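What follows is a structure written as structure tokens; I'll ask about it next.
Removed: one protein chain of the complex. Kept in place: all other protein chains.
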Amino acid sequence: MGRVIISEETCKGCEACVLVCPAKILKLSEHLNESGYHPVSCVDQSKCTGCASCYRVCPDIVFEVYR
Amino acid sequence: MGRVIISEETCKGCEACVLVCPAKILKLSEHLNESGYHPVSCVDQSKCTGCASCYRVCPDIVFEVYR
Amino acid sequence: MKDKAKILEEVKTMKKVATRPKCLSDRTFHYCPGCTHGVVHRLVAETIDELAIQEKTIGVAPVGCSVFAYWYFNTDFSQAAHGRAPAVATGIKRSVPGSVVFTYQGDGDLAAIGTAEIIHAANRGEKITVIFINNAIYGMTGGQMAPTSLINQKTQTSPYGRDSETMGYPIRVSEMLSGFEGVKYLSRVAVDTPANIVKAKAAIKKAFQTQLEGKGFSMVEVLSICPTDWGMNVPDSKKWLQENMIPYYPLKEFKAPKAEDAKGGE
Amino acid sequence: MKDKAKILEEVKTMKKVATRPKCLSDRTFHYCPGCTHGVVHRLVAETIDELAIQEKTIGVAPVGCSVFAYWYFNTDFSQAAHGRAPAVATGIKRSVPGSVVFTYQGDGDLAAIGTAEIIHAANRGEKITVIFINNAIYGMTGGQMAPTSLINQKTQTSPYGRDSETMGYPIRVSEMLSGFEGVKYLSRVAVDTPANIVKAKAAIKKAFQTQLEGKGFSMVEVLSICPTDWGMNVPDSKKWLQENMIPYYPLKEFKAPKAEDAKGGE
Amino acid sequence: MASKVLMKGNEAIGEAAMIAGCRHYFGYPITPQSELPAYLAKHMPKRDGVFVQAESEVAAINMVYGSGGTGVRVMTSSSSPGISLKQEGISYIACAEVPCLIVNVVRGGPGLGNIAPAQSDYFQAVKGGGHGDYKLIVLSPSSVQEMADFTVLGFDLADKYRTPVMMLSDGYLGQMMEPVALPEATNIKKYDKPWATIGARGRGQNLISSIHLVPEDMEKHIEHLYKKYAEIEKNELLYEEYQCGDAEYVMVSYGITARICKTACVMAREQGIKLGLLRPKTLWPFPKMPISKLAQSKNVKGFISVELSTGQMIEDVRLAVNGLKPVELFGRTGGVVPTPNEVLTNVKRLFSIK
Amino acid sequence: MASKVLMKGNEAIGEAAMIAGCRHYFGYPITPQSELPAYLAKHMPKRDGVFVQAESEVAAINMVYGSGGTGVRVMTSSSSPGISLKQEGISYIACAEVPCLIVNVVRGGPGLGNIAPAQSDYFQAVKGGGHGDYKLIVLSPSSVQEMADFTVLGFDLADKYRTPVMMLSDGYLGQMMEPVALPEATNIKKYDKPWATIGARGRGQNLISSIHLVPEDMEKHIEHLYKKYAEIEKNELLYEEYQCGDAEYVMVSYGITARICKTACVMAREQGIKLGLLRPKTLWPFPKMPISKLAQSKNVKGFISVELSTGQMIEDVRLAVNGLKPVELFGRTGGVVPTPNEVLTNVKRLFSIK
Amino acid sequence: MSKKNNKFPLNLVIAGFGGQGVLLAGKLIAEAGLHEGREVSWIPSYGPEMRGGTANCTVILSDSEIGSPVVENPDVLMILNRPSMDKFLPSLKKDGICIYNKSIIEGFTPRSDVKMIAIPASEIADKIGSTKLLNMVLVGSFMANSKAFSEESLAYALKKSTSAKHQNLLPLNEKAILEGAKYI
Partner (left out) sequence: MSKKNNKFPLNLVIAGFGGQGVLLAGKLIAEAGLHEGREVSWIPSYGPEMRGGTANCTVILSDSEIGSPVVENPDVLMILNRPSMDKFLPSLKKDGICIYNKSIIEGFTPRSDVKMIAIPASEIADKIGSTKLLNMVLVGSFMANSKAFSEESLAYALKKSTSAKHQNLLPLNEKAILEGAKYI
């Protein structure tokens, strides 16, 4: 069981995390952040395994992962 | 059977040819040439095999070899 | 937003397993979306934290997209001229022998203009660590052909694809350096998948350790993506790296100080 | 003197088996007594004569004891900046594709300041021929350590002997270049004995032939002596070459265009 | 004249070079000149030309040395730090008399600096950034049209005098788009090059070299070079005077800055200030005599060197004025480009006008 | 003062550098400065110093950049073509404010030229051979003693102002032997360097950098540099006047040439010609005011710049004289060094004396 | 060269993030102007040699020789992101026009002495088919507001600036322009 904290404002919407999340719970949002990107969001924290794959591939260290 | 023609004035007396002549007929002269070197001379042309070893190792192309 | 509050509450009782390394400043990377420069920065920063060497580390970043690396690392830094980071690092390390010096160089930088500097630093066995970002392109200047660009790869200066007849072959830098005795740790990794990133981290750590132990020159070549100048989105970029770069640039630990250390992995 | 007249008479009926190549001017070499630069000049000149390419050959000599190579070769010549002959040669060959372009470079020149240029010319597979004189020293400037100087070798800038810890290891250039695909002919020879000189000549000829056939980059590394800066007489120099250089720099044909050609010898 | 096309300055150089018969380019990437190699990489192959991305600026300039030595029209381009790296090669090229065109799209410096436009490589270009006694012909375009025209001119002068020519441009001119009437290929002059190293067929050795080991020989060669330079000074000076006839204050300014000064001139006249502009098109040879004449004119009360530097060209202006009138500087640095209004304000300040 | 030792100029630099506390040398072989690295290669290890023969001049200057950035006293040396290759690095060093000593033992150029003494790298040293707006402090020794003294001075100024210092010497001074009284180690000043990149222990990041991407920031940094340069101009000018008090003709000359001029002065006086010599010891800052004062003096009828070049320093002399008096050139080039008699003859010719 | 009593010279600054099509928008306007026989100049200013920065360009359309291509106080602004609004709005000439993408620009203080034209450009672009069309929407509005050139000239410029490969996208671009032209 895990949780991720996402720092929306630093996300650049690159989808790298979306691609690798084994739980498939990461999606790009509809809305834009201040930098003009669609930031990622976790659509179902309860499915998060805390595997930190998202953290690993994210180039912008948007995630904090808890387990 | 061979013969060598030695261009004394261009010889620098380095002894490279003396070292390799299988017939041991090359020697440095007592006298100096214009450039201040003891030039090589052939002490016994009749023993020359015309092998051209002297020509090969001479950096200053002092020899012409005939066979 | 209320979601966020809830999660903040929940995690209070949990263990933080992954978070921003202490050695990094708060500044957001200036890199393009998806650019793996950020990933490698994080790995280096984690290494510095884990080895507790922040206070004696001096980074050297030459020109390239990562010229502003000093914005991010809370260590002393020297910004080097294009290609010259190994020389600058040599100057630093020879002057402060107790320090840990790393360079962070692109492939245009290290494998083109900086060829002589990397070869001779490696050959001298300078006790520095080189992080070599191979993204098969000149990123910062807008996508020109790098020495590592692949055959047929289209770039700004090889618009019809790299042609070996006139532009030569992609240079395998690690293979070229692996013959030097002064090189004590040398590895090629990729940062495309979580698994490879874990391996990359291990390699980077070993490289720094090699330096710390005073053994000699260490380098990690990191296959990296440049979605912007490759003209691809991030998923396609990773695929391109996997399908084109890795086959030509096989992932491999070329050299490691001791046999036991040579296993790789986390 | 009367001897001489007699011999001149005798040889009239004999075959001239060895004489100054046509491609060389009458000028006496400026090299030190015993310096094998002269031998290699002769081999290159013979090759040019035999391949009948004097009228389309352009030589490139950078700085080094052989900077005045143009005094001796009756071909067009370009005198290059230190280390840059492969770049100059690239410029020439790309502009006159039908020409035969060779560079004649020392080890300081090619393996230190010119590292990037030789590596990239080799990697591009430039259709040029490089004659690389490895004499383990900077000759012209009075005997400083070259990248190829051997461990413990005393030179002006390694007065206590080359120490691998601070000065790195002697670079094996041919080994380093042999991995490049653009390199089509590559051989290391020595000019210490008549037999080796014969082999050296064969290698040089093959290198030029490789260029003539448009195959790619060709290079011959020639182990050579520098009695002056080694501080030895000629016999001792040859011995030093044989006992110290050849073991570290093994004589070998690294690459040749076709299997049949790879036999070496006269 | 063909109809005008909208082009970037860097691209205009590329197209004009090919029109001038240049089929050999050797360079290394650097901002803000990338559009030039990009353009040539695309178009050279279509015209059987050679585009080589060298491993470094040092290699590139030495490729130019080799290539130009064979008599072909050859060019390279870079920006400030890259041009610094080429200084040894440039000195060799000047000494060995290899004709070629070297483009510097100047950026803010020193050091890595930035990629904004600057004119702080003036000394390097005009006095000689490399070692030894030599000169480059230095052309200073002020519009995209001149980027094209001076490219053709540059190749012509290089061949005519067997000498390297530098085009000193800047980040603005390189990147800006303006309509250009491209030069006509039919107007391009060709030169015999019996000295070229293309193989000694039916003649003795040709040699491209810069070594002259006997001081007296070297001196003789330098005298030969400087005789040539004197010829160039006599024949090839180019400059433009704008509203100088009755001017009380004369700005001297080149390149992008000269255009800003032109607008400042117009604004000045609206305010009743008699401000003129002398724009060198060749920085070497420098318009010494024209400035000297203006300095001797009764109208003129002073000069202002307007440049994107801490004051480099101003030394040449002062040398030309030779103490006859005050010479002041208005310079912005580091990539900052002043507006016409700012220029005018400062001219007024420097000479306490109104 | 210790007794004098007979040393070559190049060796005197080496010994003085070590006395000044320099323990880091990075260089690449080139004639005619080889005795300096040879000397250091031999002696540095005995004093726990670092001697690195770099793979090239480019690498050497960048090693200096790294080393100087850590606050140690560091030097490099080369001769003309090698100094050209260092221009990018020098521009970086000036911009990043890395203190260091760069020795140029000038030889005949341009191009490969020869290894005879020359002064044709004056422009490069003084105006900036590298790109961008920057200055070097340029010291010009005229004897083996000054080779030693100015080495110590150079390190001191470099540290004091956090700026690179160039010693502009020549093949003669480098190779000649004269007795030297070596500087005393006890007189060496030490400087705090809180900016040095030696690891961020107990403080924030130290940064050695030359990138200022926002033009306004770059301009601010350049202003900072030029304020420093103004300080240096005010405080550090060095020159010598010889028989200038009543002189009708003043030679301006530096380095080896100044000595020849001194002898020419003596010879002139014997002939009743009032010839004086102003010898800049710092070429930058240049003795502008002293020359200007002489130009204003009633005695003085004219100046002669005596240099081993086609006329480089003469521009600075002209700028100082500012049209008040004629300024003529006597220059020999390519490694030719005039005799005192030849200098005098030409002074007489240029001003139609007697 | 001095300002005549008509709409030329017309000085325009376009500013936004790199990647938003700022430079292309300017180029289209310059090409359209050239097509109508004007003197034109286009000058870009990237963020520094780095990624993720801002980009802007200045376009001048004129009836006579263009002196300074650098403009202090533009007649028209086209603003694509918030930082650019903060940076450039103060420089706009009194009575000038500021066209901007209100989809992502919020919370700034508009000027009352200029004409502010707020366009939900991102949304319009998304609706037409791609966020990338954002710049075209604003170009459309510029055309309509400045009347600096005809629709035909812009279409010509668009076609000329579009590579053979992307000619199929022309209708989408034109649609975006027309949508933008509604905002006057």
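For reference, chains read A, B, C, D, E, F and G in written order, and residue numbers begin at 1 within each chain.
As a working rule, a contact is a pair of C-beta atoms (placed from the backbone, for glycine too) under 8 Å apart; a residue touches a chain by one contact, two chains touch by 3 or more.
Note that the structure is predicted; figures quoted are calculated from it, not measured.
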Among D:Cys32, D:Ala80, D:Leu223 or D:Met245, residue touching the chain not depicted: D:Cys32
Touching residue (missing chain; options F:Tyr172, F:Tyr249 or F:Phe351): F:Tyr172
Contact with the hidden chain (one of F:Met44, F:Val103, F:Ile256 or F:Ile314): F:Ile256
Contact set of chain F toward the excluded chain (per top definition): 4, 6, 31, 114-116, 172, 175-179, 256, 259-260, 262-264, 266-267, 270, 337-342
Chain not shown, touching residues in chain B: 32, 34-36
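Just so we're on the same page, only the chains that are shown with their structure count from here on.
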Topological distance between chain B and chain D, in contact steps: 1
Degree value of the rotation bringing chain E onto chain F, based on Cα positions, nearest 5: 180
Chain pair with more C-beta contacts, E-G versus D-F: E-G
Copies chain D and chain C - interface residue numbers shared by over half, same or different: same
Most distant chain from chain C by Cα centroid: B
Averaged-CA centre spacing for the pair chain E and chain C, given as whole angstrom: 39
Overlap residues in chain F, where contacts from two or more other chains coincide: 52, 55-56, 58, 81, 88, 92, 96, 112, 209-211, 213-214
Two or more partner chains touched - positions in chain B: none
